[in-house]
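Excluded from the complex is one protein chain; the other protein chains are retained at their positions.
So, chain A:
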Amino acid sequence: MQIYLPIAEISVNAYLILGLGGLVGILSGMFGVGGGFLITPLLFFVGIPPAVAVATSTNQIVASSFSALLAHLKRRTVDFRMGWVLLIGGLIGSGLGVIVFNMLRALGQVDLLVKLCYVIFLGVIGGLMFIESLNAIRRTRKGGRATLRKKHNWIHGLPFKVRFRVSGLYISVIPPLMVGVLVGILAAIMGVGGGFIMVPAMIYLLGMPTKVVVGTSLFQIIFVTAFTTMLHATTNYTVDIVLAVLLLVGGVIGAQVGTQIGMRMKAEQLRILLAFLVLLVCGNLALDLLLQPDELFSLSPVVIK
């Protein structure tokens, strides 16, 4: 069934978009990532103009994250205090990110820099997670207990300590705030929720338990992506509501299924799967930059100043 999208000005197969939404929704529920880093490239592939794909996927992330968050709320795996701290940082970072984004656009190489950002961040994070979870699995196989990640390091020496009861942590608010700012900046530049950066940062940097991480990251993602959607809708007019509805119908159902799958899997397995996925997307984007493209030329509309 073909549907014409009013903002993107192209006609697409409705079932294909529903399927894409569903697939990304499952991942979102399983890993607590918004799925923006997956859905945006997938939409490019279907032929949606890049500007519309980026803006619309942020709207879709709001829906699938909200659905997944409700499932986590029932299981009490959301650390609200940590969520608010991350969110304050996120909104500051998002504002900074928009300024940086406009500076890059003035230089005329925004596409390349966004792609490079993706390759570098996905590569580093995916690689680290992959190695770490592989070691964790090997340890449990040997029969020994997985070592606790709650080690004392420089983070515990910082001031403004706050007790995060749900996470079982007593640390300074500065590291979570900084993580929030970083994620906000990247979210605005790369057009993603930032879950794939925040989840590992929370696990490895802050030492939060994996089960709590997913729900808390979802809580923060909803607000950051809602803010980004409003920015895109009011400044670039690139949010396609018809495309968003198709994506999110698939997405919200997928998110519920994904949460169920996530509950039945071990934390190490979950992490290694996410690492694998992140590396896959990273490799694909890197090949795009390294291999000679079939068509050396590309078209872009002239921005009327």
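We take it that a residue touches a chain if its C-beta (ideal position, glycine included) is under 8 Å from a C-beta of that chain, and two chains touch if they have at least 3 such contacts; residues count from 1.
Following the convention adopted for this analysis, contacts and distances are computed from a predicted model.
S.K.: What protein name does the UniProt record of the undisplayed chain give, "Transmembrane protein (Alph_Pro_TM)", "Nitric oxide reductase NorD protein", "Acetolactate synthase" or "Transport permease protein"?
M.R.: Matching "Transmembrane protein (Alph_Pro_TM)", "Nitric oxide reductase NorD protein", "Acetolactate synthase" or "Transport permease protein" to the record, the invisible chain is "Transmembrane protein (Alph_Pro_TM)".
S.K.: Touching the absent chain in the whole complex: find that residue among A:Val124, A:Met178 or A:Ala233.
M.R.: A:Ala233
S.K.: Which one touches the absent chain: A:Leu96, A:Val245 or A:Leu273?
M.R.: A:Val245
S.K.: In the complete complex, the non-displayed chain touches which residues of chain A?
M.R.: Touching the chain left out of view, chain A contributes residues 1-4, 6-7, 9-11, 59-60, 62-67, 69-71, 74, 108-109, 111-112, 226, 229-230, 232-234, 237, 239, 241-242, 244-245, 248-249, 252-253, 255-256, 289-293, 295-302.
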